[in-house]
Every structure is written in C-alpha cells, then in structure tokens.
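Here the complex is missing a single protein chain, while all its other protein chains stay put.
The block that comes next holds chain A.
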Amino acid sequence: MYFDAASSEPLHPQAREALLAAIDVGWADPARLYNQARRAHLLLEQARTEVAEALGARADEVSFTSSGTQAVHLGVLGTLHGRRRAGRHLVTSAVEHSSVLHAAGVHERDGGTVEAVGVSLTGRVEIDRFAEAVARPGTALACLQTANHEVGTLQPVAQAAAACRANGVPLLVDAAQTAGRVPVPSGWSVLTASAHKWGGPAGVGVLAVRKGTRFRSFLPEDEREHRRVPGFENVPGIVAAAAALRAMAAEAAQEQARLSELVAKIRETVPKIVPDVEVIGEPVERAPHIVTFSCLYVDGEALLTELDKAGFAVSSGSSCTASSLRPSHVLEAMGVLTHGNVRVSLPRGTSAAEVDRFLAVLPDLVHRIREDAGVA
C-alpha cells in the first residue's frame, strides 16, 4: 500500500500514455523552424495552455522548470532580484517547504533580510503577524504555501493575498501539495507547483509569473521559457504533466472528497485505537489527502520500518528518519511532538479497505515498539 502521495503521486495512466506518445514525436528543439520542431513547439504550447487553464493562469505567464524545487528557487530569487529597488526584505511562514527556506537562506547570505512568521499549534500561519510583516517598508516579496506538505493544514492564502495587495507586495504561492487536487486560490503574483505531485512524471515543475509582476532571473541569460528558466524544455515530460493535471483536475471534486473522508476516518480512529497519540494539523481546513500523527514514546524510524514490513509506505518528520538528525522544521515550528511521527498521504484510487487494513495493523506495531522500549 503506497501512502506517500505527498512525496510523489504515482504516475497517472493518462500521463504514461501521453509520455510514451510524446517521446516519439516531441523530441525536437521547439525553438527551431522545421517540421519536427514545429511539432514539438505545438505540443509544448498546447501543454502550456492546458496547465495555465487548470491553475488559473494565462499561458504566457507559465514557464516550465525541471522541478517544483527549481520553480521555487527561481520564483523566490527572481522576484527578489526584480524587486531589488523596492527593498530586500522577504516574508515567509515558518513552515514553508525547505526549497523556500533555502532560497531565503541564499537571500540572507546575500545581505537581504528574512522574517519567518510563526504558526499556530495546527500549523496555520499567524495571519495578523504575516500581514504586519508584509506591511514593513522594504518588503520585496512574501511567500505562502497553499497547504503544508507535512501536516496538510491549509494556509489563509486569500487573507495573505489581500494584505500583500494592500501593501503592493507580490505574493509567491507554493501550490505543490494542492495543485490538481483543489482549485488554486486567486491573488498570487508568482505560483509554483510540481508535476510529480499531481501524477505527472518527475522532472517538470511550474513557475507562473502574473503579468505585471517584476521578475528577473538571477541566472545567466537564456531565451527559453520567457527568459525565466534556462535550458532545453523537457517536452515529453511537460506533455505528460499536462495530461495528468487535466485528468486529475477533472476527477478532483469527487475523488478528493472521497480521499478526504478516508483521511477523516484515520484522524478519528487512530486516537481511539492507539493510546497516547497526537493527531496533528487542522482537522477541517486541510488538504484532502494528508494526515499526520505522532505516537508518544515511539521511535519514528522503527515505526516506519515496521509499517514497511507490513506493506505500508509512509513518511515521517521525526529526526531519526532525516539525514539532518534534526526533526522537521514544520513540527518544531508548530510545537508538536516530533518523535514517533507518521505522515499518511493517500494517492488517487486508495480504497477504504486499504485504509482499514492500515488501521488494523497500526495498534499492534505501536504497542510492540513501546514494549521493546519498556514503556507499554
């Protein structure tokens, strides 16, 4: 059972089909002026139009990158570069994806300033403080995710956008966890997303820059992708990404509501069948497919290993499962238990029976690990 869609959604069958077809016909350089190139160009622009439509953008606002992380890096640093004269202050939430925080780190080392606004116990950014931070003179950019990647909490993007608009500050919205699942909130100036999280192939990210937003790539000049992203486009991957997004979005209203009910069931059931568990994140205002909980006195790595042996692929924000030996910055910022953490994120098509099986094996596994640690 694959329950790690928040890391990567399995390739959508329609994306697979589109990818295989596009590999055969979309390999030429879309910037050239012969028949094969025109074909690649047509495929690329068709995909751009489709992706733009699904995300609520104009086609000429959309550029394709090599990943969601690259989209964020280019989006954050490119907007800061374009707004250099307005100021050098960057505002984010404390629970953004590491790609945002690492780009912020580069900005800071380059002499800029960064404010990471704190979150509630449920992982929602303190919106009043966010609005205050944005109002600070010299703010060049604000960043906020649509939903948190580790705990699923939806962020108040509409309110953040209003605060940004009132202060003439562009807002970068990282929609990696929700694109293709729930409609993209309006009000963004820069939008980023990642195709493999909506069932597209790896190697395709989206960077959309709203018309009128000052943006200047900080990388060496390159004419591709409206000068926003250097390098030869991955046309087959982009075509497949567009096919996946179209398919995912078409069934999203129904399928995501179904997944959301399964997530609700996990949220309600786990604390009843496992003692000393903290279910984390917003109970209602959340992404449809993500649920996170922490089990007291349990080593997160041990739990992941046991779940893997039982046939369940899940992820964890506990420090013992990270290369950094630090717990997840998201759980730290929320002030919730970081050990014994499990993130379950359901891909499309997850059945109620699969979730029931997970709920059937979990209590024993947790009990056994606690017993081994001398706690149970």
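Simple rule for what comes next: contacts are C-beta pairs under 8 Å (C-beta built on N, C-alpha and C of every residue); 3 or more make two chains touch, one makes a residue touch a chain; residues count from 1.
Keep in mind that, in the parts below, contacts and distances are computed from a predicted model.
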Have a look at "tRNA 2-thiouridine synthesizing protein A", "Spermidine/putrescine ABC transporter permease", "GntR family transcriptional regulator" or "Cytochrome D ubiquinol oxidase subunit II" and point out the UniProt protein name belonging to the hidden chain.
"tRNA 2-thiouridine synthesizing protein A"
Can you work out which residue in A:T139, A:T292, A:S319 or A:T350 touches the chain that's missing from view?
A:S319
If I consider the whole complex, including the chain that's not displayed, which of A:A54, A:V291, A:V314 or A:L337 touches that chain?
A:L337
Positions on chain A contacted by the hidden chain, ascending
276, 278, 296-299, 318-320, 325-327, 331-332, 335-340, 373-375
